[in-house]
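Below: the structure, in structure tokens.
Only one protein chain is missing from this complex, and each of the others stays in its spot.
Residue numbering begins at 1 within each chain, and the chains themselves are lettered A and B in the order written.
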Amino acid sequence: MRNPWAQTGNYRTSYAQDTTIFFNYREILSVGLLLVALCLLPLFLERSQVLVLNFILIYAIAVLGLNITTGYAGLISVGQAAFMGVGAYTVALSAPSLPFWLTIPLGGLVAALAGFLVGIPSLRVKHLYLALATLAFQEIFVWVVGRSPALAQGSAIPVEMRNFLGLEITFRNHNYFWYYVILFVLVVLVVAWRNLLRGKYGRALIAVRDNDRAADAMGMDPGRTKLFAFALGAFYGGVAGGLLAYMQRAVVVEEFTLVRSVALLAMAIVGGLGTVVGSILGPAFIEFLRLGVERLSEWMKANPFIQSITPAGVDVASALLPLSFGLVIVLFLMFEPRGLYNWWRLVRSYFRNWPFRY
Amino acid sequence: MDLAQNLISGVAVGCIYALAALGFVLIYKSSRVINFANGQLIAIGAFLAYALAVWVGLPVLLAMLLAMLLTAGLGFLVERFFLRRLVGQPIISVIMVTIGLASVLDGLMYLTPFGSGNFTFPQFLPPGGLNLGGVSISYPQLLAIGFTVVFLLIFGWFFQRSILGIAMRAVADDQMASMSLGVSVEKVFALAWAVAGLAAASAGIVVGAVSGLNQDGLIAIGLAVFPAVILGGLDSVPGAVVGGIVIGILQSLSTAYLDGLLAQVGLVGGGSQYAVPFVVLLIMLWFKPHGLFGTEEIERV
Partner (left out) sequence: MKRAMTLALAVTIGLLGLVLAQGRTVTLLWSGAITGPTSDVGGPYAAGIEDYCRYANEQRLIPNVTLNCIVRDDQYQNPNTQRILEEALDRSKPAIYLGYSTGAMLQLKPLIQEVKLPTIPASAHIGLIDPPNNQYFFLPVSSYSEQVVALMEYINRSEKNARIALVVNPSPFGRAVVDHARRAAQRLGQTIVDVREVGGGNLDNTALLRALDAAGAQYIIHQNVAGPVANILKDAKRLGLDRKIKQMGAVYTGGSDLIRLAGDAAEGYLWASSYYTLDENTPGIALQRQLATRYNRSADILNSTNYTAGMLAAAIAIEAMKRAAQRFSGRIDNDTVYQSIIGMNGPNAFKPGFAVSTKAGIEIDFTRSEQTGAEGLRVLEVRGGKFVPITDPFTSALFRQVRNP
């Protein structure tokens, strides 16, 4: 091969090359640079801005999981928040006796078990019916938590970690500390995601999603494949929930309701289903949209002219949030169904092929 | 006597679910779309009726009729402008569009005073209810049962006798074949959404009459419908009614008998009526996923 740094197109000639994690050396370099930039980013941000990043990264982990179940296996899940909840409550119950680097994976495992159980109908039914199984799980989860005295009936269970290897964690550095933890977990999980899905297993999922009977005929077991996807997706959700529990210092059940599940699904769609980049761009887009709309609402509320033209009893500013959230979903689906990932791809291929057009 | 009363109350509530489920099933039957914006259609139907009756000052019954027609129009427009563009897209996209639409409709409701607060229809039914041999049923509940019967009769006639209804059944059965036979699939989809709007509005009006109008409460009915439709079979109109009624009865019975039992096993506070429908849903999915009346999909390679 010619100078690998000067590649301007697709030079892949074998299956092995096609399944590599990185496309070329430039990509390795840019990912490395991105990581360095992400590590340095908090130095330039206020505490509350780091909080926003933390939420985005936590949602990104949950959306990565959703992208296995929904993106790869094609099973719509409206229960990802409940899986987050399973992880969060596992963390809340085990945090007093275990360190956080054990409780968080444990939360993921318990959530995976829940995902396995919820996925059982996938051995028999397809597509839409499974969406309803996840819906049922979501509702039952909230109900059971609300009735369990051991889980404080959904009221707050504190999850406090004040000290890590001698480092005192206070209000001042709490967000920064968890930023690095979350970033680390995200990187590990992204690598795992890529590794798992670029090979045989990922192809099996795609095959099952696109035509499960054909996949069956070729010797794959669609039921088992889907079940595994469910458990894996739930694992990611559980880890995200565990991180959220530490980040918010307490677990309350209201965090893990259907509204959150739907929001996560929207993030996955907007980002682009079945992609790593989309799993991060989607949550970022939705959260920045929320911030932007909130700022617009504040401005509208303070603006006397806008106040004077709106009739009494009508709160335009408050209506903007649900309106913009819904419109973004609808417009993306109608005009850019491949999501933000597609924009990213176009930009990237422009640079990759530069100075040629294609 | 208690049992009879609980059954009757369950049937009354079940009829409300049935009304809400009818439109849902129609949409699924014709276009395989799960409509997550059903609750919003229910709410908008109820609020339109309130606005027409109270703000415009129309007689209540006329306002309700008009609200049902307007909501039907809204359903038609939603299909025309949003869903039709997605024909041929993966089904996930279409379902997600209904989730997005739900949020858009929420936002639109916040633009009106209905976004927060509680409202009540002007009194159009006598207060209280009928009492037959110790079994009591309120007038709004009777209205729910009445609406359900009327809709069922109309739908029955429509699907068995009218050309459009037969076309709808044909499309539901085999989209390709009916297209090649000259059935306008688009027309059928639009009609399904319009009728769904109509049924949703009627459910909203009944809920409004029973318990007042509150945006969250009305939208929640849209969610309560899922267990009913899975039980009855996603694509069966009689199934929706039977499913709705069975779920209604189960809720009533679980409040009467199950709550006490749960307290003994450590689940405090009762409220099993909120969980039982979803447990039924899961059990159905495990053992009889196509419901009591749904068509089993037979796949050919």
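Here is the rule we use: a contact is a pair of C-beta atoms (placed from the backbone, for glycine too) under 8 Å apart; a residue touches a chain by one contact, two chains touch by 3 or more.
A quick note: this is a predicted structure, and the numbers were derived from the prediction, not measured.
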- Task: Determine which of the presented chains are touched by the chain that is not presented, and list them.
- Result: A, B
- Residue among B:L26, B:I99 or B:A224 that touches the chain left out of view: B:A224
- Note on the structure: Considering the complete complex, of B:P90, B:G129 or B:P238, the missing chain is touched by B:G129
- Item | Contact residue for the chain not shown (choose from A:Y15, A:F171 or A:W354) | A:F171
- From the listed residues B:N38, B:T71, B:T148 or B:N214, report the one that touches the chain absent from this view. B:N214
- Message: Can you tell me which of B:Q40, B:T71, B:T98 or B:S138 touches the chain that was removed from the display?
- Response: B:S138
- Even though one chain is not shown, chain A touches it at residues 44-49, 51-52, 55, 143, 146-147, 152-156, 158, 160, 170-171, 175, 248-250, 252-255, 259, 288, 290-291, 294, 297-298, 312-313, 315, 317-319, 321-322
- Could you please point out the chain B residues that touch the chain left off the display? 2, 5-6, 9-10, 12-13, 16, 110, 113, 115-120, 123, 127-129, 136, 138, 141, 207, 210-212, 214-217, 220-221, 224, 252-253, 255-256, 259-260, 263, 268-271, 274
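Criterion: only the chains that are shown with their structure count from here on.
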- Task: Averaged over CA atoms, how far is the centre of chain A from the centre of chain B? Could you give it in whole Å?
- Result: 32
- Residue ranges of chain B touching chain A (in the complex, touch as defined): 32, 34, 36, 82, 85-86, 89-93, 95-97, 99-108, 110-113, 115, 223, 226-227, 230, 234, 262, 266-269, 271, 274-275, 278-279, 281-282, 285-286, 289-290, 297, 299, 301
- Query: Okay, in this complex, where on chain A does chain B touch?
  - Reply: 70, 74, 76, 120-121, 124-133, 135-137, 139-140, 143-144, 146-149, 153, 213-214, 217, 258, 262, 265-266, 269, 273, 313-316, 318-330, 333-334, 337
